[in-house]
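Structure below; questions to follow.
What you see is the complex with one protein chain gone and the rest in place.
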Amino acid sequence: MKNLIRISLLIVFIVGSQLNSNAAEKAEYLKTDWSFKGPFGKFDRAALQRGYQVYTEVCSSCHSMKYLSYRNLVQSGGPEFSEAQAKAIAASFEVKDGPNADGEMFMRPGRLSDKFVMPYENEKAAQAANGGAYPPDMTVLVKARGGGVDYIYSLLQGYEDPPAGITLDDGVYYNKYMYGNKIKMSNQLSDGLVEYSDGTNATVEQMAKDVTTFLMWTAEPHLETRHRMGFKAIVYLIILTVLVYFSMKKIWSRIETEV
Amino acid sequence: MSEKKTKRRDFLFTATYAVGAVGLGATVWPMIDQMNPDASVKALASTEVDISSVNPGNTITVLWRGKPVFIRRRTLEEIAEAKSVKLENLKHPEKDEDRAKNPEWLVMLGVCTHLGCVPLDQKGDYNGWFCPCHGSHYDISGRIRKGPAPTNMEIPKYEFVDANTIKIG
Partner (left out) sequence: MSEHEYTPKSKVGKWFNDRLPLLTLANHLTDYPTPKNLNYWWTFGGILTFCLITQIVTGLVLAMHYIAHADLAFGSVEHIMRDVNYGWLIRYIHANGASMFFLAVYIHIFRSLFYGSYKSPREIIWIIGIIIYLLMMAAAFLGYVLPWGQMSFWGATVITNLFSAIPLVGEGIVTWLWGGYSVDNPTLTRFFTLHYLIPFLILGLVVLHIWALHVPGNNNPIGIDIQKPSKDTVPFHPYIVIKDGFALLMFMIVFAFFVFYTPNILGHADNYIEANPLVTPAHIVPEWYLLPFYAILRSVPDKLLGVIAMLSAILILAALPWLDTSKIRSAVFRPLYKQFYWILVADVLILGYVGAMPAEGLYLLIARVATAYYFLHFLVILPVLGFKERTIPVPLSITEPILAGSTNLATAKNKDSIINQ
């Protein structure tokens, strides 16, 4: 038994040092309850749908979402829009297709199988339109930042006037959660910026939470399945371990020495 | 050792084996299922084809799900010929009416049902298609008439969106 304790201590140490290395230089993030945290965590459907609305109306003019397709909006464990709703959403975007029989590219309404339409043709165009800073693709953004959802949630609410002594260039803003505190994105959220169709009051905090939830889903679309399957797998393993333990005791009881 | 004890031990071992086997099966399944069509492949269900430029007696070939689909605008003689064939002469009896919703247009998966080659247009003994791989002859309705292929060429799910557009899938 002591061996096991030692092994688990070792694991805790490794994980701990790993967290430490990731935790270098960050301000205390704002905290909120995430419904998807913990071994039984699930997404809040309404929050995902609202988050999609915030993404589309606010973020998507600069930030691409290149690994997501419109069909994903329907899949279980996501925002779970109805197929008709998702088709309407897809059709509201113009998608470049082709070449047609004449060898020309043409625009057509989006379909479920299409990827999310990109706001810019390419990275260079995105940089040119945003003062040299490339607005990062948002699909896996929460996994690409050390602080994860807490970081994104805080960043969206972290705009402040710069403290005395810090001067900011044109097009640079002060954000207390940003690495180095200087960010090229201006404050995007303000109370009542979007009008939620479910009547939720669109405060900055609410929108930040909703859009972050949506981004968590885009980064981990199978999170709910993973949690469910993990629970089953671990329960199963524990049952089998117990059975094997007693079988082992039986078998070893055949020889005289206890091992 | 008493009989009762033996039984309990047997039960323990059997249970362990059984539970272990279930787990093994559950682990193997994802490794197998990953080779099935993935979500992005399944999503590419349909394709729309503009047929306004196809003249009678011509065939166009379009790609659908990675396979060729023949769209033939049949002439009146061809339609008459396709309808005149007696079912008892067919290896795989199917009426032409069941194969072409609109007799003028035959929409058919251009894949030989023998081993998957693409048959050639307007070749063979029946004025339809001929598969060069192993010599299967199809008639103008895409029905197998001679050669090793077991069934008629397959008709995919399709519909006329309007007079000039066919949606396959």
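Per-chain residue numbering starts at 1, and chain names A and B are given in the order in which the chains are listed.
In the analysis below, contacts are C-beta pairs under 8 Å (C-beta built on N, C-alpha and C of every residue); 3 or more make two chains touch, one makes a residue touch a chain.
Remember, predicted model here, so these are calculated numbers, not experimental data.
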Specify the residue from the set A:Ala88, A:Ala101, A:Ile166 or A:Ile238 that touches the hidden chain.
-> A:Ile238
Using the touch rule from the top, list residues of chain B that touch the missing partner.
-> 30-31, 33-36, 38-41
Since one chain isn't shown, list which residues of chain A touch it in the complete complex.
-> 2-4, 7-8, 10-11, 13-15, 17-22, 24, 39, 66-67, 72, 136-137, 139-140, 143-146, 148, 179, 219, 221-222, 226-227, 229-231, 233-234, 237-238, 240-241, 244-245, 247-248, 251-252, 255, 257, 259
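What we mean here is this: only the chains that are shown with their structure count from here on.
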So, in whole Å, the Cα centroid of chain A is separated from that of chain B by 40
Complex contacts: residues of chain B adjacent to chain A | 9, 12-13, 15-16, 19-20, 22-23, 26, 39-40, 43-45, 50, 53
Chain A residues touching chain B in their complex are 69, 71, 75, 100-101, 112-113, 236-237, 239-240, 243-244, 246-247, 250
